[in-house]
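One protein chain omitted, others in place.
All chains are identified by letter, namely A, B, C, D, E, F and G, in their written order; residue positions are counted from 1 within each chain.
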Amino acid sequence: MELIVYLAGQIHDDWRKTLKDKASEKKLPITFVGPMENHDRSDNIGEEILGQQPNTILKDEAASKMNNLRTRVLMEKSDIVIALFGEKYKQWNSAADAASAVALNKPLILVRPAELHHPLKELSEKAQVTVETIDQALHTLAYIFDND
Amino acid sequence: MELIVYLAGQIHDDWRKTLKDKASEKKLPITFVGPMENHDRSDNIGEEILGQQPNTILKDEAASKMNNLRTRVLMEKSDIVIALFGEKYKQWNSAADAASAVALNKPLILVRPAELHHPLKELSEKAQVTVETIDQALHTLAYIFDND
Amino acid sequence: MELIVYLAGQIHDDWRKTLKDKASEKKLPITFVGPMENHDRSDNIGEEILGQQPNTILKDEAASKMNNLRTRVLMEKSDIVIALFGEKYKQWNSAADAASAVALNKPLILVRPAELHHPLKELSEKAQVTVETIDQALHTLAYIFDND
Amino acid sequence: MELIVYLAGQIHDDWRKTLKDKASEKKLPITFVGPMENHDRSDNIGEEILGQQPNTILKDEAASKMNNLRTRVLMEKSDIVIALFGEKYKQWNSAADAASAVALNKPLILVRPAELHHPLKELSEKAQVTVETIDQALHTLAYIFDND
Amino acid sequence: MELIVYLAGQIHDDWRKTLKDKASEKKLPITFVGPMENHDRSDNIGEEILGQQPNTILKDEAASKMNNLRTRVLMEKSDIVIALFGEKYKQWNSAADAASAVALNKPLILVRPAELHHPLKELSEKAQVTVETIDQALHTLAYIFDND
Amino acid sequence: MELIVYLAGQIHDDWRKTLKDKASEKKLPITFVGPMENHDRSDNIGEEILGQQPNTILKDEAASKMNNLRTRVLMEKSDIVIALFGEKYKQWNSAADAASAVALNKPLILVRPAELHHPLKELSEKAQVTVETIDQALHTLAYIFDND
Amino acid sequence: MELIVYLAGQIHDDWRKTLKDKASEKKLPITFVGPMENHDRSDNIGEEILGQQPNTILKDEAASKMNNLRTRVLMEKSDIVIALFGEKYKQWNSAADAASAVALNKPLILVRPAELHHPLKELSEKAQVTVETIDQALHTLAYIFDND
Partner (left out) sequence: MELIVYLAGQIHDDWRKTLKDKASEKKLPITFVGPMENHDRSDNIGEEILGQQPNTILKDEAASKMNNLRTRVLMEKSDIVIALFGEKYKQWNSAADAASAVALNKPLILVRPAELHHPLKELSEKAQVTVETIDQALHTLAYIFDND
């Protein structure tokens, strides 16, 4: 049995690569999917496909449509969603993706530093599991497959 | 035909009262519901019901459970969700409620100042309608009932 | 028991009024809902609410959002959808509303002149009932309530 | 991860072949499905299977049943639906298939020339992405799989 | 709290009236709905609405569409479905309505004489409750409202 | 806005009456529903309706069908489920009803003494809110309606 | 792309083998599933697994449970359901399986001789396609895969 795990959250460092490498070492039968991690491309994808837009608002709107398509398709395929929150990137978008997962009945693993407890308390309460580190998230995934 | 509209978003000023009063003047057949607007009570409701908790984290967790119960029950009853975002209160929780509405197939009316376009672009793209003022949101609701 | 019936299709003549008046004469316990029938207002509603838009494409987009909100909310409330097609107004939008009804598991009553059989054959096959006149559609609705 | 994409819209030229060939060149892990593209066979399939029908209306009805079976089965299997609209073939059926996709919660990519903006404005608003060319649609699909 | 109960099964005697009268005596807060009980009208409703059809097969098809519309709308509204089977009228249609109810997650009360146990064994196993008389069915309904 | 609350759990004392009386004093707009509270009648309802059964296993089976019908119908109507667990009555049936509520996406309020924490830990984790007393459960319900 | 097709209906002759052999010759990528075709085993499976039952009614009930388990699991996996009706075996069970398929939103292909038109008219109207022979049903399946 294989699982698909969507990795929501900030795209400003390579936490997804770290997680994938460690999962790979443990030989977990998991396919990880997620948003475009090249931040510039993610912002420009609307114009990349449709050509230059009249203003930045329409540029953003075009990009959002492409990014939301990707998220919808890949999250729909997923068995579990992991959402990472950090001090630095307080994006509404990450909270939206995490809440979508819950409403779509996908179990959510929330990763956040302890200090962010208060602003994330409602989302944490909706999550199936809340942990503080990527290693803990991976450990949680691994537990699903352990027999002993 | 009556509609139920859930009012998500910040609870730091009385925008809900403004909206309700204007809807009342227009005699729109709408029942408005939403979160507890007394901010202190919302933060303390866990301890109010369960008694003092060992620490602030558990106090927050207890409050979140009560508040999330309220949101689940009332949003489930709703036909439309309005979510207000402002410069001052950049809560993940509002984004989570707005995204839950979309995932639950409730049409979302997003209210936000134009300056917040960029950080809310994905959520705006998921909304059925995005407007900038409460009056515009009300106008949008009224249009559903107009015959001419 | 009351039923709610959504009246999809062209808004260029007063077929909805005819249907409602006849249903009223027969005292059928039905509430009829539908799109804005004032065609100009329907086209301008985006600018009416949001103010002037940069160009006609964005004007149309804004209006579509408001009109689609109305359709989503009212069709969701409905028990049955009637869609009228005529020689004169061959709108893709009417076909889209009719197909949405079917996909949402709302029984569809299709009204179209016999001559339009060929272009509407797939939609007719998806409909629960296809008739040729408004009187026949009304007769079909009345039959649901008849005891003898 | 493989995706299945349903190609709705006119069957009068070989746009599907163009799209498939280009996807194949890019080695996208996509299976494309869609309606019978042999137009005559599509029109005659009812009689091909059931034998001659009493009149053209019943011939059409029989064919519609077979074609709708195919569409239901294949669209249900799909992750994304692409619908192409052009100046020449203004079929209600294409609009119906596109709207079915939206109502079934399949992300819709609408392809249409800019000039068709107005008559397709509601459908475009329901689509996840609207583009003007087949190349742009393919680019949009490819973006879902890109990592950088 | 009111319940709606759909009465499926043969329309050749007045068992529905018997059941309704007894429920009325007991003042149960139940609205009963069901198919057209005038057998001739049920068979002719297609031609009554659409005019004479070319042959009896098309007459039957037209009538089935009208009758199935009625069943779909009313069964969808129901909280419980009662299906009566008797020695005399072994209709596939009654079995189909009973099975539809189960698949739509409506609790089914099956009423059949003991002798029909064998041919109805699978349907009985799918039913929530199987009884032998109309009085027992009514007693079962009444139990839902009893407090002591 | 009215809510319907299903009261699951043991039927050996009158905790439901206590809760209803207090809700009535507070004038909460809630309709409470639940299982037959007359324990003997609940055990005998199968034979009461169907007549004497061949043995106690079949007597139990018949009663279970009637009781499960009642639970299905009333829980389906409910907005919230409260399940009470006590030291004395460790029924699998109460756990089953509580878990059904969760799986049906009904928010669950679990009421149990602190000492029962360990055996109920998984169910408590699935509940939206866990409290220790009936008064706390009522307080939680009341909070949904409070405006200040 | 592979499809799974459930073959409902009588188990008194080897129509399923005929269909499977022909599909195999045509190399259609279809897996066929269906009920136990050994009629005696189907009737005795309850006692085969659970041991002798007190009477024939309980023997039947036990068998129905096992057979209904099989049908539920396999029909749930299916993309299409074919139901065969013939003059000889007028089983309520076949009608129930066919109607379940429709209610579960599985496209139904009904196979019946023309003479059975009248008693099957409602079921035929619910089916996606009605044909008269097994060859026609196979032809219909094959059409889903044809490209020209």
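Here is the rule we go by: a contact is a pair of C-beta atoms (placed from the backbone, for glycine too) under 8 Å apart; a residue touches a chain by one contact, two chains touch by 3 or more.
Everything quoted here is computed from the prediction, not taken from an experiment.
Of the listed residues F:Ala98, F:Val111 or F:Leu138, the one in contact with the hidden chain in the full complex is F:Ala98.
Contact with the chain not shown here comes from a single listed residue; of G:Lys22, G:Arg70 or G:His117, that residue is G:Arg70. Take chain G: the residues that touch the chain left off the picture are 4, 31, 33, 36-38, 41, 45, 48-50, 65-66, 68-70, 72-74, 76-77. Touching the omitted chain from chain A are residues 1, 3, 79-80, 107, 109, 128-129, 131-132, 136, 139-140, 143-144, 146-148. In the full complex, chain F contacts the hidden chain through residues 56-57, 60-61, 63-65, 67-68, 85, 90-100, 102-104, 117-126.
To be clear about the criterion, only the chains that are shown with their structure count from here on.
Taking the options A-B, C-D or A-D in turn, the interface that duplicates C-E in more than half of its contact pairs by residue number is A-D.
The distance from the centre of chain C to the centre of chain G, each centre being the mean of the chain's C-alpha atoms, comes to 38 Å.
Here the spacing of chain B and chain E, counted between their Cα centres, is 44 Å. Note on chain placement: the centre of chain B and the centre of chain F lie 31 Å apart, centres being C-alpha means. Residue positions 65, 68 of chain D are each in touch with at least two other chains.
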